[in-house]
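Quick one: this structure, given as structure tokens, is what I'll be asking you about.
With one protein chain removed, the remaining protein chains of the complex are shown where they sit.
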Amino acid sequence: MLRLSPPGFYRLGQTGQLDATYGGSEANVAVSLANFGIESSFVTRLPRHAVGHAAVQNLQRYAVCTRHCVTGEGRMGIYFLEKGIGERSSVCIYDRNDTAIQQAARDDFDWDAIFQDATWFHFSGITPALGKNLQQICQDACAAAKKAGLLISCDLNYRAKLWSRQEACEALTQLCQYVDICICNEEDAKNVFGIAASGTSVEDAQINKAAYVEVAQELVRRFNFQKVAFSLRTSHSASDNDWAGLLYSKGHCCISKTHHVRIADRVGAGDSFAAGLIYSIIAGKNQQETIDFATAASALKHTIEGDFNLVSVNEVERIAAGSSSGRIQR
Amino acid sequence: MLRLSPPGFYRLGQTGQLDATYGGSEANVAVSLANFGIESSFVTRLPRHAVGHAAVQNLQRYAVCTRHCVTGEGRMGIYFLEKGIGERSSVCIYDRNDTAIQQAARDDFDWDAIFQDATWFHFSGITPALGKNLQQICQDACAAAKKAGLLISCDLNYRAKLWSRQEACEALTQLCQYVDICICNEEDAKNVFGIAASGTSVEDAQINKAAYVEVAQELVRRFNFQKVAFSLRTSHSASDNDWAGLLYSKGHCCISKTHHVRIADRVGAGDSFAAGLIYSIIAGKNQQETIDFATAASALKHTIEGDFNLVSVNEVERIAAGSSSGRIQR
Amino acid sequence: MLRLSPPGFYRLGQTGQLDATYGGSEANVAVSLANFGIESSFVTRLPRHAVGHAAVQNLQRYAVCTRHCVTGEGRMGIYFLEKGIGERSSVCIYDRNDTAIQQAARDDFDWDAIFQDATWFHFSGITPALGKNLQQICQDACAAAKKAGLLISCDLNYRAKLWSRQEACEALTQLCQYVDICICNEEDAKNVFGIAASGTSVEDAQINKAAYVEVAQELVRRFNFQKVAFSLRTSHSASDNDWAGLLYSKGHCCISKTHHVRIADRVGAGDSFAAGLIYSIIAGKNQQETIDFATAASALKHTIEGDFNLVSVNEVERIAAGSSSGRIQR
Amino acid sequence: MLRLSPPGFYRLGQTGQLDATYGGSEANVAVSLANFGIESSFVTRLPRHAVGHAAVQNLQRYAVCTRHCVTGEGRMGIYFLEKGIGERSSVCIYDRNDTAIQQAARDDFDWDAIFQDATWFHFSGITPALGKNLQQICQDACAAAKKAGLLISCDLNYRAKLWSRQEACEALTQLCQYVDICICNEEDAKNVFGIAASGTSVEDAQINKAAYVEVAQELVRRFNFQKVAFSLRTSHSASDNDWAGLLYSKGHCCISKTHHVRIADRVGAGDSFAAGLIYSIIAGKNQQETIDFATAASALKHTIEGDFNLVSVNEVERIAAGSSSGRIQR
Amino acid sequence: MLRLSPPGFYRLGQTGQLDATYGGSEANVAVSLANFGIESSFVTRLPRHAVGHAAVQNLQRYAVCTRHCVTGEGRMGIYFLEKGIGERSSVCIYDRNDTAIQQAARDDFDWDAIFQDATWFHFSGITPALGKNLQQICQDACAAAKKAGLLISCDLNYRAKLWSRQEACEALTQLCQYVDICICNEEDAKNVFGIAASGTSVEDAQINKAAYVEVAQELVRRFNFQKVAFSLRTSHSASDNDWAGLLYSKGHCCISKTHHVRIADRVGAGDSFAAGLIYSIIAGKNQQETIDFATAASALKHTIEGDFNLVSVNEVERIAAGSSSGRIQR
Partner (left out) sequence: MLRLSPPGFYRLGQTGQLDATYGGSEANVAVSLANFGIESSFVTRLPRHAVGHAAVQNLQRYAVCTRHCVTGEGRMGIYFLEKGIGERSSVCIYDRNDTAIQQAARDDFDWDAIFQDATWFHFSGITPALGKNLQQICQDACAAAKKAGLLISCDLNYRAKLWSRQEACEALTQLCQYVDICICNEEDAKNVFGIAASGTSVEDAQINKAAYVEVAQELVRRFNFQKVAFSLRTSHSASDNDWAGLLYSKGHCCISKTHHVRIADRVGAGDSFAAGLIYSIIAGKNQQETIDFATAASALKHTIEGDFNLVSVNEVERIAAGSSSGRIQR
């Protein structure tokens, strides 16, 4: 998607200048993984004009393979983002009616070819939320991925503006049959599957980490996931959040330290968490290292402008290892 | 519409910054008239979010009445503009699928109320090009305007990306029954009604002014227009054009001087020509003064950034009176 | 006034770029009220040139009626603003000698016409501080407003650079005879009328809220105000303040919650408090709701760039209702 | 003066960003001379605040000595500049009521001290136009300069917004008694002393160079100038001018080649011409070389943003020697 | 190289903002070819830090393969560019001492691997100018390319700041033994090999096209080139040039039309000419089409900001086919 954002803390009606960047849930994961040195390929459908081409170029720039992007009729997805500060929330205005991806057909994508030489397939709950055709396309992809022996991860990523809880539950229940690793933020399991963490009130900035173990257990019971990971945000204001991660796997639960994040740009934090998780698993880290890396990576994302998490493995590991003093590096 | 344009001569794929302004054919006419001191009201349908609201605010800023703008479902129309220079053309990418105005219904607009106290109704050929519903809405407006005794002007403004010549011909033939003053650029009459000026090749920068008198006569024969006006652009490059105007009325033809225009931003030139014409007629100028003012106003538009022609009557009259030396005014 | 401000935290001597916006105490109130859906009209005197016109356009943009602005000789008021951070204070340099408003004459304004159909008149203590002529003009306005049955509010807004405490006391004592609702910051009552809150040291960031009840009582005793409202700022640094409000009316006192504000731009906070108060009273809120809304509105102002408080009623009510977690709104 | 200018070709009402630079006739001459390696000192009176200090810093930056600048009450002079293009003229809006320099008193400047070690005194007609006190101060300076054996140059620089032709004539007639070198643009002699060049119509872009010899002769007859120099602008549009110079000295007249100038910023062209002239005379160039250098320097000024002519002696001499092909220098 | 350039026409000493882009002769050719749909790979040696990485990312963005870029000690090459206008030339300040590429060793590059699957090798005369090691590396590359059956093109690209004419002649005489297609600007053959075109004075804007046929013949006689191509620039000013191309092959000479170019950015024009030539040959165009395409491509380059020629085959062919009216494309 094209993201249009007023500079600094300006509101949309105030300014004649917009910062134009590109992002989107799966694209963000792909870029983050490419930054970590993992060969990543992004699959989507884009319009055939200069703006669609610019989106492709921005993925290429960060070494994401765009060979499997197809082009066709339909618009470029756009979202407008006003950045909040203090008590004032950031605001997203989505402008994604009639996009090229919404008009995608099943035969736009040859999943067997796409997955040749691949080892992992990741998708987010936003994609099936875009329409019945995309639910079907996701299912095609999952089936092909499973057949080809890939690991499959899904970030539930519930968006109330795109579908109802019931629609999400139905579609994701079906897709989660294929999923090995389930990734959620502090609200997704409740929103999509009705599994709430006790003692937690997100709006009141109360997160009960222990309760998420039970949420994970319930998710595993239902879907037989290998791993369930949560990013847990405690929002004190639009400028300052606490940020932690929890990874449940085979009956064990590991929790990261809590990062106090000073926010430059919080969009894409969940995607950077997913990418950190996927990287760590591919890199063979143990469970605690995995959740520490994923959480540190996504804590750092909050300090990076734009959707993409433009940090290296070294930078993440420094933070994951506990260095948070922010001393200058000369 | 929201117009998104890279700064200077950058291409869309090169830059992370876009200049965001607002425009659109009838809006441009309204702003230009308001700058000339004419009370103007703009009627459209906009989305209910911050970007739609910003469009309203930009009209208000230039003293255009927005009381009759309605809001509803649907997108904000957007266009991307790359400015050309020299041999490189400017490029427009339209992004107006599924806009709020395209979803307009006949009962969104109460034309009798809208035209209360009004004396003039202007529309462009772009509006009926947006769909059958908008053709019907235009017809409603024309009928109400006629009933209320308003003068009606139409800028043919043919856009090949929106409809075929045949569709345009059918729809505009019907609407032109109501029209008193017909405004065209050097290609519109040919594109819409098949009436070509002999000895003219727009792509080769050859304009035969005399032949446009015959085009005007043919238009009057078909539609009984009171007046027909042409803006006549001779394009030497994206940076330098010649620009003249011709006004045919009651068997007489007046031609303006030819302005050599150095181009800062050529979008909206035709709209500023229409506004100059409407202003001059309202102000009671004679035929030669009218075409001189309209042409000078639109020549000046080429030096103004954005769609809107932000010049005053005094500034136009100085140019219309022949002052083109561009000496500094202290 | 034209406000000229270096971008970000740059100092005036460092940068060749200035952000140009428009503001001023009563203008800020008018814009804020217009944003809340209240028809507002701003009355002033401006120079007859492009910069004066730009000021008018910026008010129109936010739907403030400028029909009663007159133009004439004299300058545009200007102020230069350097934004502070942490221990470094923001700095204002006023450049308002010889402005058009300072040269205003009594007959520039026909108050009976201006107040036709009006229900409320608001002015700030800055206006009479500009000269004897403006004190007289304020008195004319107050008398006309009273005669026409308007409610009158005054924000004391003491500015030591414009007049001495004694001058302010004399002029405002006279004008306050007409005033129904008196609005002060934590220092105004002391500066203007010598009524200090005990246990309060503004420079040391100590505010004794209880003591302001007594200040309110004393103000009511002297001027028979219907309501007295205080905005109470505790300044920890140029970046972080506490912000609360207190409304005294008919022997009762309501105090808002204390907002911790992260500051993007603190200019105009008092004006946004006044506007929030006026809106709430017009909207028929009760006393607690009124001070909660006014305080929340002005707490939000600290997050908005420029003098104007560009927030909607919904946004304020969300904060007033206690939502301060700053979670993103998608 | 502080110069505030919208970026590119934007109009003042369109943009929230202004480019802030510093300039003014004598300051521009001083900077240009300092760039040519001549020790230059600028004498003025400035306000005691950050903006006044920024003006001083901008002169220091270009190696102009500011030791003799005094500070005091009063404003910073400001002018707003909209840059024109093609048929649209550049527009200056002066905002210099009540400036610190206008409030200068005779004893603010100790001319004997200022002129110690100096060899040249230059002033422009703008300074005495600011008030009777400044006429007296100019006279003091001229008398002291004459006494100290300095050469004195004056650029007539008539500004109709500052004084009438008659006022200018009276004041400058008196001051010109002291002047050795008189510098004029193509209109000054007519405007100030009523000495018109025959066959010349500035507004119609007709300049009769030969006639300026007679103007020079008449000026010498009246004031016994050693040298009279004219810059001769033929304005085809705000973007393209012809530019030539003429130097009359001891009965001989030398005319430069005519430069076709593509205009980036034409403000300060006359000042850069004066500086080129002064430099050439100090450097001991002959009469033809002098006018060629002065004209080439000021032709180059049109390509430099801001008031100051930021070019070196080498760069000017390259142009003066006829190199105008603009080939890249690597 | 990192290119640092003040915005617009500012000089380096005036501005605190620099536009940072990336370029360099062979990189520019690679990007241009990639834009034309030709798989291109760029081979160089870059420093191991964020700026070196950014250079890689900017090539990737435009689909250039960077797999063969190696990293190591040494600096990033930098050049500062001031853009000229009118009589004022653009100025390049090179800052390339001690760069990573200058420190390259022969075994940094495994040419057999690099040329696997390749069909064309292009280099410019700038590379061997950087040092004896780079002359040897070029020779290694040429030998390997020849062995692998690639076509080899060389753009002589003489830079007087890097080496003397004699050094260039010696090194390029050796390398040209391998070269199939020799590309020169209007001065290179004279500067490098002492073969001047009669009747041509570049500084005086006189180009005798016919004489370049003889230059081509002499080059072919000496080096047995398959083809010799010249870009022929006639520089009227820094803003306006004439631009033509000449291609000599097997005794025949084809000359393109002369394009009048309005210059946005002239750096990289020669590289875009080389890329246009290479593309046309690969695409199988005939000799006239080839020189027309190459010349049109490089004429367009003058309208594109930055070193890279960001235009498509369609855009070039439109210009090559004679469409130079610059009419807007909607």
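Residue numbering begins at 1 within each chain, and the chains themselves are lettered A, B, C, D and E in the order written.
By definition in this document, contacts are C-beta pairs under 8 Å (C-beta built on N, C-alpha and C of every residue); 3 or more make two chains touch, one makes a residue touch a chain.
The model shown is predicted, which means the values in this text are computed figures rather than measured ones.
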item: Contact list for the unshown chain, restricted to visible chains; value: A, B, C, D, E
item: Touching residue (missing chain; options C:S5, C:S124, C:S153 or C:S239); value: C:S239
item: Residue among D:F9, D:F36 or D:Y62 that touches the chain left out of view; value: D:Y62
item: Candidates C:H49, C:K146 or C:R159 - the one touching the absent chain; value: C:R159
item: Sites on chain A contacted by the missing partner chain, in the whole complex; value: 8, 259-264, 299-300, 302-306, 310-311, 315, 319, 323-330
item: Residues of chain B (touch criterion as defined above) contacting the omitted chain; value: 14-16
item: Touch residues of chain C, complete complex, unshown partner; value: 8-11, 13-14, 84-92, 94, 159-161, 202-205, 235-239, 266-267
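Definition applied: only the chains that are shown with their structure count from here on.
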item: Of A-E and C-D, whichever chain pair has more C-beta contact pairs; value: C-D
item: Centre-of-Cα separation between chain C and chain B, whole angstrom; value: 42
item: Centre-of-Cα separation between chain D and chain A, whole angstrom; value: 62
item: Multi-partner residues of chain A (at least 2 other chains); value: 11, 13-16, 57, 91
